[in-house]
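Before we start, here is the structure in question, set down as structure tokens.
Right after this comes chain A.
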Amino acid sequence: MNKRPIVLAIVFMLTAKVFAAAPQLNGRAIMERNEDARRLSDVISNARLTSGGEGTQKRVKDFTWWRKLQEGTSLFNTLTRFKKPAEIKDEGILFLEREGNKNEILMYLPSFKKTRRVESQQQSSAFMGSQLSYSDMATPHAADYQHQLLRTESCGEGEENRGVTCYVVESIPVSDEVRERTGYSAVTAWIRSDNFMMVRSDYKNLKGELFKRMEATDIRVVDSANKKWMAHTLSVKNLKTGHFTSLSFEKVKANQGIQNSIFTIQNLERP
Partner candidate 1 sequence: MLLEVKGLKKVFTRGEESVEALRGVSLSVERGEFISIMGPSGSGKSTLLHLIGGLDRPSAGSISISGQSIETFTDQNLSVFRRRKLGFIFQFFNLLPTLSALENVALPLLLDGQSLGQVQPKAKELLERIGMGKRIHHLPDQLSGGEMQRVAIARALVTDPLLILADEPTGNLDSKTGATVLQILSELSTEKSNTILMVTHDAKAASFGKRVISLRDGQIEKDLPASQHHLTADVRRLREDDAGGF
Partner candidate 2 sequence: MRAVSNLFRFVGLRHILKKPARSLLTTLGVSFGIALFIAIRIINQSTLDSLRENIEAVAGKTSLSISSGDAGFPENKIEVIEKTPGVEHAVPMVFSRAFLVDAKLNNETLVILGVDLLKESSVRTYKTSDQQVIDDPLVFLNQPDSIILTHEFANQHKLGMDSRFSLATTEGKKTFTVRGLLSPEGPARAYGGAVALMDIDGARMTFGKEGKVDRVDVVVQKDLDLDEMIHRLESALGPGYQVERPQSQSAAMHRMVKSYQMMMSFFSTLALLVGLFLITNSVSISVMERKREIGSLRAIGAVRSGILAVFLAEAVAMGIVGGLLGAAMGRVLASFLVKGMSQSMSSQYLTRIEVSHLNFGIQDILLAIVLGGGAAFFAAAWPAYKSTRIEPLEAMKNRDVGVDVAKKGFLRFSGSVGLVMVLAVSVSATLGMNQKHRVIEFLGQLLAILGSALLGPSLVMGLVRMIRPLALPLGGAVSRLAQDNLIRNPRRTASNVTSLMVGLILVIVVAAVNTSFRTTIDLWFGRVLHSDLIISSSGQLIAFQTQPLHESLAEEIVKVPGIQTKTEGAHVYGVYGVRFGHTPYEGKQLAIKAYDEPDPSYKYWILDVRDRDRVEAGGELFHSQEPVVMVSRNFVDHYDKKTGDSIELDSPTGRHAFRIVGVMEDFASDVGVLYLNRRQYREIWKDPLVNSFGVQLASGYTQEQVRANIDQRLGRTRNLVVTSNSELRKEMNDLVDRSFRNTRAIQAAALLVGLLGLLNTMLISVMERMREIGMLRAIGMSRRQISAMIIQETLFQGALGAATAVLLGSWLSYIWITYSLSNILGWIIDFYFPWGSIFSTVLIGILVALVASFFPARRAAGLEIAEALEYE
């Protein structure tokens, strides 16, 4: 009997299974799929930002969040209105993404009844006293980076991620401008191979040191018609100082048909 075909068949079956488990994709493609999975046309949500860690007080901020995709682009407008604590009640931050990354960030201070502009230099600095920066709050764009698939591995042992394979992609900013704006020299992301949502990111600062880690949990579908997902909890930890920030969303409503007028200075100044 000729054994060769059986061997071939077995080999074929085995390899087919491997291939079936993870479709062949490169880094860029993966990240583009990720961006797509997050691209909600609009969303309103309540949110809670908790910051703490050794040597700092635990601070909790509650706010409402509006976000809308600008017509025909992948750029978002975001309005954040704070509700608690009392010191920051009615403060608002309007984030208008612009092409070429000339984002406009405006802050409304109710004590002065004035709107202030945040300079672009500041965008890599901490947002709201958290471990997130302004540019983190902006939706990262795949086009800003060069991506490379490093490997695939298990997404983790947590309940949510058990049994799921993750792509591990390393992203490096394409230009100095992106580096400056984001404050990162490299980002390594774990992307779920099933829904292309990020479950974990490791960030390296401009010195090349690994300093920040973000974990996304409670990832749910928020727009089933368009297959859009959102992580309901983001946890960020500063690996150097041990400080952490946790951002959790609830009552997330997508596709509400938010008006463009929400994202104007006039509206910003009317809490």
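To be clear about the criterion, contacts are C-beta pairs under 8 Å (C-beta built on N, C-alpha and C of every residue); 3 or more make two chains touch, one makes a residue touch a chain; residues count from 1.
Regarding candidate selection, all candidates are chains of the complex that A comes from, given by their letters.
None of these values were measured; they are calculated from a predicted model.
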From 1 or 2, the one in contact with chain A within this complex: 2
Candidate 2 contact footprint on chain A (complex, rising order): 51, 56-57, 59, 61, 82, 87-88, 91, 107, 109-112, 114, 116-119, 121-122, 125-126, 128-129, 240-241
